[in-house]
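One protein chain is absent from this view; the other protein chains keep their places.
Each chain carries a letter (A and B) given by its place in the written order, and its residues are counted from 1.
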Amino acid sequence: MKKIILIAVILSLTFTTGCWDMKEINERIFPYSVGLDIVDKKDFKKGRYEITFTYPNINALGKQAIQEDIVYLASIRGNNMFEGASNVSDRLQKPMFLRDLKVVVIPESLARDKNLIKEIIDGLSRDYIVNKVINFVVVKTTAKDFMQTVSKSKKQTEIEGLLYGLLRNEQGSTKFINSTLNSFVKDMYSCGATLVPVARREGEDIIVDSNAVFKDYELIGYLNQEDNRNIGLLTNKTKDLSINTEYEGADLALRTPRPRLKKQLIKSEKNLKIRYSIELRGQMEEYILGRGDQLDNKEKVNDMEKTLEKDLKKSIEKTIEKLQKDLNTDTIGVAEHLYKFNPKIWEEIEDDFDDIFPHIDIDLDINITIRRRGLTK
Amino acid sequence: MIKTVSKDIDENLKYIKEVLKGSSDLVIREFEIGDVFRIKMATIYIDGLSSKEFVSQFAIGSLFKEEELKSFTLEGYKTSILDAIKKDGLSAADISEKEDFEEIITDILSGETILFINHSTKAIKIATKEFPARGIDEPKTESLVRGPREGFVESLRFNTALVRRRIRDKGLNIEMYQIGKRSKTDIALLFIEDIVDPKFLIEVRKRLDAIDIDAIIDSSTLEYLIEDNYLSPFPQIENTERPDSVSASLYEGRVSLIVDGSPFVLVLPATIGTLLNSSEDYYSRWIEASAKRILRLISVVLILFPSALYVAITVYHPSILPTKLSYYLAASRINVPFPALVEAIMMESTMELLRESGTRLSGPIGTTIGIVGGLIIGQAAVEAGIVSPLMIIIVAISSIATFAVPSYELSTALRLFKFILIVCSGVLGLFGLMLGVILTGTHILSLNSFGIPFSSPYSGLGIEEGDLKDTFVKAPLKRLWLRPGFTFPKNKKRMKEGKKHEK
């Protein structure tokens, strides 16, 4: 009897006291991207940012869709993203729930401001609700302009948003290197620099094809597709790679899934020397008709491999020079390698690594093998 | 004061008529035999409970035919008539002497025939019990694909015979009890002496002796009188209609109670493990049986949780869902006017209603109700937009799952807890759900069935580490060379040690 009373008390207590958090799923708005634009200082009263959210129009989804616009856009002023999300309640009838936020759009002007980026990163990491693998993307226009284009884009069929779909698709291509909150923080701690993809619009299309370089939470420059591919190789982030070169007047293309990378410190005196060994084994994608017999000749094949190696090496060296001389940023994991595998050396150079990095000798050892040659000779 | 049989037959008959004056089905046949000296006798039985043919042929008939009796003198009659009748006079198979009227009346009421002889202080009881009984047929509630098709019937003796036929074991004990101060119902306690744990047996006997009730109509009455926690919705005693499953459980060191008048035989102790087992598990190949057992455990989860999780997640934690699913869910609920909690309780109650009305109607109408109700109401509710389609799917799955649980009582209890969990999660989301799980779990863990944890064999008591051979999987028979440990059997071995035996 006592048990029953106890259970009844607990049940009735929960009944009468519960339900604070009750909010039906269709009574919430799930924004999937947010853009932050800095407003002029004169306008600071209403808030530092013009915050733009895009969210799916639930009424346009599913079988019983009664509306057509898939994506809605809401713009609001606020001092930070979270304030923006709650301020939105003056124009939307439902509260925002930031859990499914997938993309943060950062305009270039904001990206140049170190403190603001630090604030944003801190806010996102600290929040209990926000996903920690939220993606970052840099745009050269204002975020609001860009997001308006995105929402009107014809390819906006993906339920979770076109932009997110594009960024997620990074696996297949080597055009850009994806950046999430988690990787951003991790890179900042390990190398002091990270790459964030840059999106632009071209007509009605959205294109993500380059990366912005952030050093110490500040945008300092851009890298093109080729650089991205090379950095992807040097940091072992590439999963599937296509390389090509001109060989005897014809285009020679090779597809190499899962490249292998080895880093090694080979000289630790005055001038540090680090060797990056990259091993690529792949399948011929395209050559030219009628020269099939060349592929039976071992020397010829070796020569082809050499040409590919040379080409790739040249390209990578160019990227490394850019990183060392122009940008002075270590996005290729030199510091991390030293810290993990040569902690004693790292202790010595840790404090003035910025001065040392441009002078580190990076030795490339590329090894390409043509394993398979396709269905025909 | 105990009244005994008096010498005067008329007095005896008068007494019986007095005691059973309201019984119009009482038949008293008075007759006299003997050439030299007429001996007055009378048979008494209840019409319908005793075989009339048997009484006329083997009691009265044989007395009339017996030559020796006819030549008795008064002297001989006074001294040895009783022995003579017993020796020569009656050709019935089962007879005994009775003196006590209390017993005699019970015997008459249970269908025996009593023979009174004038001048004798003892009456003779002739076993003539025969009453309308259903023939043995297939058990209605537990049908199997493979396995014996016999089921218990209402008659106690048939039932003990069905068990005995399967076990020619000298250790098989059948202890008889008469319980019910007025109904005097026969109850048989079956166990195998050298297997069952004596402590357990003592406990069962103690509880049987402690029963104080006027009548026991069905085995369920007995069940509710001897179980440990009568407040709990969980059955702590198993019931079955299958003699084979009773026989098998006797060999697991369990005990069975047969109640006269009930085709449902009680088997105890019942634990979660035994309630989730079906006797079919032992008649099918081990892989199939194991898969089915795992499926049944999953179905327990499916009864308890889907609706509660639906409520908790859609109302409190949409963040748990993958983004696409949460968009889909939001879109499907866009026109639903009720909160998810109301929606869930409404649909689950409708399902219970359908089930209840289905069981009240037998045969094709019952199934029609199920189909019509399930299909049409579900479809109409979704069309009308008052219920989300996902809710219908969830309710359907969880109600199908209830049929996968072999024990009806267990699935009923689980359904009750399902509602509690729905309410808990409707009030406090996942936290509430977990509190509900803790309360339910505590209740299940606190239950005992005659000193054996109800949560066995998952309670960790009486079972060795890693011994999952007969729990949520069923190992091949050759590996099951020990009896299940949770009943603490005296004799553990079933066959010679596994590995040696396998060759």
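As a working rule, contacts are C-beta pairs under 8 Å (C-beta built on N, C-alpha and C of every residue); 3 or more make two chains touch, one makes a residue touch a chain.
Criterion: contacts and distances are computed from a predicted model.
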Which of "FeS cluster assembly protein SufD", "Molecular chaperone DnaJ", "Spore germination protein YndE" or "Simple sugar transport system permease protein" matches, in UniProt, the chain that is not displayed: "Spore germination protein YndE"
Full-complex contact with the absent chain, from B:S50, B:S455, B:T471 or B:T487: B:S455
Contact partner of the left-out chain, one of B:A161, B:I217 or B:I320: B:I320
Of B:L225, B:M434 or B:L480, the residue in touch with the unshown chain: B:M434
For chain B, the residues touching the chain missing from this view: 316-317, 319-323, 428-431, 433-435, 437-439, 441-443, 445-446, 451, 453, 455, 458-465
For chain A, residues in touch with the removed chain: 2-3, 6-7, 9-10, 13-14, 17-18, 20-21, 99, 128, 131-133, 182, 185-186, 189-190, 339-341, 343
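Everything that follows uses one rule, which is that only the chains that are shown with their structure count from here on.
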Interchain centroid distance [CA atoms averaged], chain A/chain B, Å: 66
Residues of chain A defined as touching chain B within the complex: 1, 3-4, 7, 10-11, 14-15, 18-19, 21-26, 28, 30, 32, 56, 58-59, 61-62, 64-65, 97, 99-100, 102, 129, 159-160
Chain B residues touching chain A - in the complex, by the definition given at the top: 231, 313-316, 318-319, 323-324, 326-336, 339-340, 385, 420, 423-424, 427-429, 432, 435, 439, 443
